[in-house]
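Every protein chain of the complex appears in place save one, which is left out.
Which chain is which? They are A and B, in the order written, and residues in each are numbered from 1.
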Amino acid sequence: MKLIFEQSVRGRQGFKLPDSDVPVTAVIAGKYLRQAELLLPEVSELDVVRHFTRLSRLNFSLDANFYPLGSCTMKYNPKFTEKAAAMPGFADLHPLLPQLKGGERYVQGALEVLYDTERWLSEITGMKAFTLQPLAGAHGELTGIMLMAAYHKARGNKKKHIIVPDSAHGTNPASAAVAGYQIISVASDKKGGIDIEKLKAVLTVETAGLMMTCPDTHGVFNSSIGEISRLVHAVDGLMYYDGANLNATLGRCRPGDVGFDLVHLNLHKTFGTPHGGGGPGAGPVGVMGKLEKFLPVSRVVKRPDGLFYLDYGHPDSIGYIASFYGNFAIILRAYAYMLLLGGDGLKETSDHAVLNANYLMHRLKNNYPVAFDRICMHECLFSATKHAARGVHAIDIAKFLIDQGIHPPTVYFPLTVKEAIMVEPTETESRETLDFFVDAMIRADALARTDPAAFHDFPRTMPISRPDETRAAREMNVNFFASRA
Amino acid sequence: MDIIEHYLYTKEHEWINIEDGVGTVGITEYAQSALGDITFVDLPHTDVEVEQFEQLTSVESVKSASDIFSPMSGRIIDVNDKLADDPGLINRSCSDKGWIVKIEVSDMDESSNLLTAEEYGSYLESLDRNGGVDTDE
Partner (left out) sequence: MNPYIANTEQDVQTMLGVIGVDSIDALFADIRPEHAPRSFDLPAGLSEFEVIERLRRLASKNTGALIPFIGGGYYDHYVPAACGAIMSRGEFYTAYTPYQPECSQGTLQALFEYQSGICALTGMDVANASLYDGGTALYEAMMMALRVTGRKKIVMDGGVSPIYRKLIRSYTHNLHIEFIETPVAHGQTDRACVSALMDKDVAAVIIQNPNFFGVIDDHADIVAQAHASGALVIASVYPVALGLLKTPAEMGVDIVTGEGQSLGLPLNFGGPYLGFMAVRRALIRQMPGRIVGETVDAQGRRCFVNTLQAREQHIRREKATSNICTNAALCAVQASVFMALMGRQGFRQLAQLNFDKAEYARRVLGNIPGVEVKRSSPTFNEFTVYLPRDAADVVEEMILRGFAAGFPLGRYYEGMNNYLLVAVTEKRTKSEIEAYAAALAEVVA
């Protein structure tokens, strides 16, 4: 498809601006003016609308396709939350208003949303307090690690490293490294959980903490979580809960009750906010009491008279970690989602997420060996090593699924399992959809036996076939103008 | 597998060919094949001292990045500039034209920490036998 820049015709404009109603009183001195031509396209509004509408049709999306990406939790995004986020009383609100003298009076509704969300997330996770400021999951991780550092510094602890299981998301070690810690990776045991003996071997007084998902990226809930917490706490390490998989255990297990000291959540995973094709997200961080005083400022406070205000007066705080109060419009959607479902509804989402995942696992386990043959939580993990031996790799099965109108599951993650295929159906999919997926996977398995070579040119029904990624990385054409200069 | 008799090897799949006190370093067929199409080699600066098994550079393919460690201690005296524009040279000729750096070796005794061609061959066979986590079992 043509780029919008290639549709440009001199003289067109897609938006009508007002004529100026003020006299011209000054001009900008020449030395401050841009010399380069502004190479934006010149197109009509219809050109723009048609272009982006056509582009949108090149995408698979949750609204149109089953999207069982393991660990990413592509659950349905309820439409009414979009309506809520678009309300002018929220969408047009300037973030500096509450920083004006007496300004909190003009944002009471917004502050109430933040306050309630913090309280509910605390109750859901068993934490004492929350900050909603982190702008995505990885940003929440970085915030969490900074909180850990502040805690250790205040206690005079000399901590050097953070322990991360080998099954962890790449953001875990990356976030800990950005915050200045060394990383120690610890291997998983045969059942998919952290290997306790190996954990003991690396735990020292220099351990700042352990970062883990629970259930982990193997789809396994670690029954030894109590013992792991005790071991980490014994060296005054902190237990960090990566909330990527909280959606499996709502109302079934709270991180705060099993020894975690702090958590980050991905609102787009557990609370139904849209992924946006790669953000914006929201990554609130919750802490137990011993970490509360370090939380970023501002904090939302409710006064005895019921009014809300922003409190910046926390001397032990790690400071500002975002410009304002978080991705408010995302938080608002999650708040609306929680209001609608209530406690029982939230628990129900986990029940059905786990039911759906186990159903899929059992229907497919004869065709695709499961990495860990046990009850799974919200996602199940297969390995395509047997298929790979015939020349059909996980990526080939993924591309086959695209032709069936199904977005592929996560492949090659976690790194601990060869030819991994990680399927997370979520609670919002019907049994018919799951069966449709199972049938497609079984057909792929059959085809891999009879005609493995057929896989190499899947997908065949998309606007493009497999792209040459090597060429992209070598040529680095990332700007329309530079690549044509 | 392309193993050259007079080269020495590391378990991280680097090779070194020492001639007149200068070691030419590259990665092995096993490494280039595991990486796939190489898209970038982060060429180090010359005149830099490196320790044995210290990180020398890194090599990227589309979906992976791999650190390259120096097989021996010494001073980097030359880098293969051709790799800047043509990183795929490593894929096409990893044991020869796709060399990465030349090092003025400072301690020949360190070669005892390396694998001979024969030892490296056996090492590769042992890797094939226990190919990591086999989830079929």
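The rule is simple: contacts are C-beta pairs under 8 Å (C-beta built on N, C-alpha and C of every residue); 3 or more make two chains touch, one makes a residue touch a chain.
Keep in mind it's a predicted model, so treat the numbers as computed, not measured.
> Any idea which of A:187, A:301, A:318 or A:442 touches the chain not displayed?
A:318
> I need the residue numbers on subunit B that touch the omitted chain, in ascending order.
On the subunit B side, contact with the omitted chain comes from 39-40, 42, 60-65.
Here, only the chains that are shown with their structure count from here on.
> Can you check how far apart subunit A and subunit B are, centre to centre, with Cα atoms defining each centre and the answer in Å?
37
> What residues on subunit B touch subunit A, complex-wise?
Those residues of subunit B that touch subunit A are 36-37, 39-40, 60-63, 87-88, 131-136.
> Please output the residues of subunit A touching subunit B within their complex, sorted ascending.
369, 371, 383, 385-386, 412, 416-418, 469-470, 472-474
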